[in-house]
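Dropping a structure here in structure tokens format, bear with me for questions.
The complex appears here minus one protein chain, its other protein chains still in place.
Going by the order they are written in, the chains are A and B; count residues from 1 in each one.
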Amino acid sequence: MKASKKTKTPASGRRGGFGGLVAAGNVRLVDLTQTLSPDFPAIVLPPEMGQCRPFRSEEISRYDDRGPGWYWNNVSFGEHTGTHFDAPIHWISGRDRPNNSVDTLPIEHFIVPANVIDCSAEAAADADFLLTVGHVKAFEKRHGRIAVGSWVLMRTDWSKRADAVAFQNLDETGQHTPGPDPDCVRFLVKERDVLGFGTETIGTDAGQAAHFKPPYPCHYYMHGAGKYGLQCLCNLDRLPATGALIVAAPLKILEGSGSPLRVFAIVPGNAPRQSSR
Amino acid sequence: MPARGYDDVVLAAPVTVPYVRYSIRSAHWFLGRAMAGLIAAAKVPKARIDGLAVASFTLSPDTAVGLTQHLGLTLRWLDDVRMGGASGIVSIRRAARAVQSGDAEIVACIAGDTNRTDSFRRNTASFSQFAQDAVYPYGSGGPNASFALLTEHYMRKHGANCEDFGKLCVAQRSNALKNPMALFKKPLTLEEYLNARLVADPLRLFDCVMPCAGAEGFLVMSRATAETLGLSFVRLLGAIERHNGFADDPIQDRGGWALDRDALYEQAGIGPRDMDFIETYDDYPVINVLQFEGLGFCGHGEGAAFIRANTFEGAGTFPLNTSGGQLSVGQAGAAGGHLGIVEAIRQLTGQTLGARVPKARYGLVSGFGMINYDRGICSGAAILATA
Partner (left out) sequence: MGEPAKRPKQKNPVLRTRLPTLPPAPRSRVALGLTAAAARGRLELQVCLDCGAVQYPPREVCRACLSHRLIWRPQDGRGELIAETTLRNAQELFFRERLPWRVGNVRLDAGVNVIAYVHENVGAAPCRVRVEAALDRASQAVLVAVPDQGRTLMSDDPKLREMTCDPRSRKILVTDGKSALGQAIVRALSAAGADLIWIGEAEPWKKVPGFEALRALPQAAIVPLDVTDGRSVRELAGEIGGKVDIVVNTGDYHRTFTIASRRGVETAQLEMDVNYFGLLRLAQEFAPVLQARAADGAANAIAWVNLLSIFALANYPSHGTYSASKAAALSLSQALRAELRPAGVRVINLFPGPIDDDWDQLEQPPKLSPTAVAHVVIEALKGSVEDVYPGDVAQDWLARHLENPKALERELSGNAP
């Protein structure tokens, strides 16, 4: 790939290093983050429980009598609103792990390679689709063993459901969204020692996970082992099966259990444009 | 114990400040010009006036006190008389006792108001607490609404009809035609009266006075003082007042005069038949009728028959409001109750501006006013005689 002659070189001199790679078009960046907006649905818990707040924005001023030359807002959200990161302290199984809150996580974990497993066809056919060990092994057969300390991202194209009702997919029996089954989670934790699990849906666990044994196995096992979660991702269909580097740095909240964040992928220029079977 | 008589108390110097429909001047101007007219008519220096009774609706934020300094007066006796159309009669009673007791030598009784395009509405809206709470919110009809109710009731209960009231209005207009001060210049026919537009059923246009700006005034003093000054004057033979009479009547169809008229005639030493003319407070025709009945010219409820049996022009059997009354001259606010007194003084001293009553020796003047809620609270009357 030729370097673009039109790219301006900063006056300080030839741009080298990583920035140079980006400027030269040798890597591309893919935004994996949903916009934080009041319309984006928050996770639904039974009404007796405390609720996670959806994103809300209250204008402070907008070039008006409240502040003539400026525009700004006060925003509020839960730690688990929108595209967000789960830290181990979020789950009871991870409460005693060392460095388990967003402010104490090692910064090295914020840029990590990802494996993107394409379940889009299965999820389209069955909203309650569960990723199994068999699916993972089939993926590894094609794309190689999942490396230690890497992300596993479950591509379902669920993020393309722009209608919030379809995204939540609730009925009288609860939520119906795809996710990993308990065996799969245990495998990824014990046999592959991954960094964490990411999904496009509202939770890393499947919608019906309350009924699994144990309930919410992805949260239970991952966080119990000091591992992480990523939810409400999008554009996973623009990532290669392997080779993408995920930048995911949660806010440094004191004793935070997670936070909404800007998560994006750095994809090598020669990687295939879309993950596929 | 009967009230003491009025000895040698006299009235003199009838003054009218010409009426105009609207004025940019304040009430102080009209009252001040009335005062100027009084000292000119009496040919006395201003300092000689040592008593003042004032009636006005539009002097605010001033009272009689503010006016006193505004006009540069120094007084021994001061009264702010706020009784609407009864203020004139009440001023006479107060001033007369002051003169008799020596508390004052010459008392000026003046009344006047200005009128702006929104004056009537604003005065009506804040007229009284009861009106504000219990009348004005119901259509803001003002006094027209209140008197319409009284008129409707009177007509139904006592069998009066519109022609009866119209006869009075037509006669008063005839009396006004010679009066250069009257705001109404054209004759009124009964047909015009009956076909005029409705204001508040059954009241029509010519049942209602025209509010305007203006002032009236006269002086009260002893006979001796008047003779020393060389003024023509009239004698005060008797005067009464009554406030909130017949309070238990469900609706007003008799005024307070009925309670004190015998005392009035007793005090004056003459009776109704001796009256040569009557100047009533005529804000609405039905109130004229209450005065005929209350002052003993006919029985309670017999007003219609009385009207049909009499004529009311200056040369008629019962001369009424000989300069036209408020209905034809105009109502300059609080001056409405002084208008009849000033005309009576003129009539009895041969200087009427309206219709002359031949050989007039005795005149009855009546006042009424202050619809505080659903009825006129104040009433009064006085008998004047030629010198």
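Observations on the model:
Simple rule for what comes next: a residue touches a chain if its C-beta (ideal position, glycine included) is under 8 Å from a C-beta of that chain, and two chains touch if they have at least 3 such contacts.
None of the values given here were measured: they were computed from a predicted structure.
Within the complete assembly, B:Ile251 is the residue of B:Ala40, B:Ala224 or B:Ile251 that touches the hidden chain. Set against the missing chain, the residues A:Phe167, A:Phe187 or A:Tyr228 yield one that touches it, A:Phe167.
The omitted chain makes contact with just one of the residues B:Ala134, B:Leu190, B:Ala263 or B:Ala309: B:Ala134.
Those residues of chain B that touch the chain absent from the view are 120-121, 124-125, 129-130, 132-142, 144-145, 148-150, 152-153, 156, 197-203, 250-251, 373-374.
Chain A residues in contact with the hidden partner, per the touch definition given at the top, are 38, 41, 44, 47, 50-51, 54, 56-59, 164-165, 167-172.
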